[in-house]
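One structure is given below, represented as structure tokens, and several questions about it will come after.
In this view, the complex is presented without one of its protein chains, the others remaining in place.
What follows is chain A.
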Amino acid sequence: MTSFLAQAQEPMTRAEVLADDPVWLILIKVVALFGFGVLMTLFMINWERKVVARMQHRTGPNRVGPNGWLQSLADGIKLAFAEEIIPTSADRKVYWLAPVISATPAFVAFSVLPFGPQVSMFGEQTYLQLVDLPVGVLVVLAASAVGVYGIILGGWASGSPYPLLGSLRSAAQVISYEIALGLSLFAVVLYAGSLSTGDIVDAQQGGWFALLLLPSFIIFVISMVGETNRAPFDLPEAESELVGGFHTEYSSLKFALFFLAEYVNMVVLSGFAVTLFLGGYMAPWPISAIGDGYFNTGWWPVLWFVAKMLIFLFLYIWLRGTLPRFRYDQFMRLGWKVLIPANLVWIVMIAGVRAINTSTDVTTGQKVIFGAVAILLIVLLSLLIPEKRVEEDSGVPTTGGGYPLPPLDLEVPKLTPRQAALEREQRRRKRAEVGAGASTAGGSSATTTDGTGKEADDGNV
């Protein structure tokens, strides 16, 4: 116990301060986080509709409340009181459980996001964060891993083929993109030296990881969109293929929960991206220099955090308004054959660079030589890549453009084969009439009726 008291004299770490919170403060934080998630959802739905409408030269919602900003609230209330229809073939227990499993982990992931530095709340010193775990980064991954169960069980329990297909797609999608997402965290963790979200923000005081680790950042943003099942990766709920995807058979409050989960997940992953790559709650550069870092203290950082988060949320909307949906195989190819290998190469590179940087017995001259050798190797290896062979054209003769076109010296026949045949027939008949007289006329007329009969058959068969 003496050592425990001795610890209290030195400045307490973030985790210790948070562990010291009284119960009422924890309750306030929990309610605030929940409220933030729900409010952001209501705001996001409206904002999305308005921004997409502007992109498509429409007005968007403009009836309910000032400028239509209460539209999603009205929709939400309507949805809660809507009639609930459960398919007879549904597996009732799982059908009930799925939206709950979908929505809960989304909110759980909020608990590790640091919204701000140390502040005083009602006389109690605390951080604007619910809990600081030594593995905070993994909590977000685990929450999204559990959240998929909601989608996949919802699709299965509906007892209908479209939701089932949607849920199978989503399972494959989230598993694939979680690998890319996890790998892009690797570089950040390596540079921050910690898996705790608070430490990662502190490590970015010298510069944002988005600039330092640009490839990781890009891959993270792409797989973030894939992980939340949003356009252009919204294959599990592709309207044109699967009606509504996994939630086709859901209505009323259960559908609202799925909707809530999707939007809260977007907010969480946006906040996560801000924490990992955009310096978390720290003020952006010109502002952070004012007054010796005054804007990085107190409640100001919440503003920067939410502002940066809104940038990512706008990106989500922008993507949805701009890009068409990927085809399923293209999407999988992007994940497994582009993002993951690129990530692995990048990780090996930065691990090598860090190993050289941290070892003391490597001089600057040696570093330069290493770099030069590495670049030379890459150039030499790139020479080994075989040139793309142009395949010889041995098909239908064409005249340029790559499309089968008629040749330039094409002679258009005066008669079609059918017309020619008819003409021949006529000529033959005439000859026959001239040669044999009236006695064979009956026979030839019989052949013509036969011929027309056949033609009619051809048309029908």
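Quick note on the criterion: a contact is a pair of C-beta atoms (placed from the backbone, for glycine too) under 8 Å apart; a residue touches a chain by one contact, two chains touch by 3 or more; residues count from 1.
Everything that follows uses one rule, which is that contacts and distances are computed from a predicted model.
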Quiz prompt | Protein name (UniProt record) of the chain left out of view, among "NADH-quinone oxidoreductase subunit J", "Sugar ABC transporter permease", "Thiamine biosynthesis protein ThiS" or "Glutamyl-tRNA(Gln) amidotransferase subunit A" | solution = "NADH-quinone oxidoreductase subunit J"
Quiz prompt | Per the touch definition above, residue among A:Thr13, A:Asn67, A:Ser252 or A:Thr297 touching the missing chain | solution = A:Thr13
Quiz item: Looking at A:Val30, A:Val64 or A:Val131, which makes contact with the chain not pictured?
Solution: A:Val131
Quiz item: Which of A:Leu33, A:Val51 or A:Val139 sits in contact with the chain that's absent?
Solution: A:Val139
Practice problem: Among A:Leu168, A:Ile287 or A:Leu319, choose the residue that contacts the chain missing from this document, as touch is defined above. | Solution: A:Leu168
Self-check item: chain A residues that touch the omitted chain in the full complex
Solution: 1, 3-4, 13, 15-16, 18-19, 21-23, 26, 88-89, 91, 94, 131, 133-135, 138-139, 141-142, 145-146, 148-149, 152-153, 156-157, 159-161, 164-165, 167-168, 171-172, 175, 178, 182, 194-195, 395-396, 402, 404, 459-461
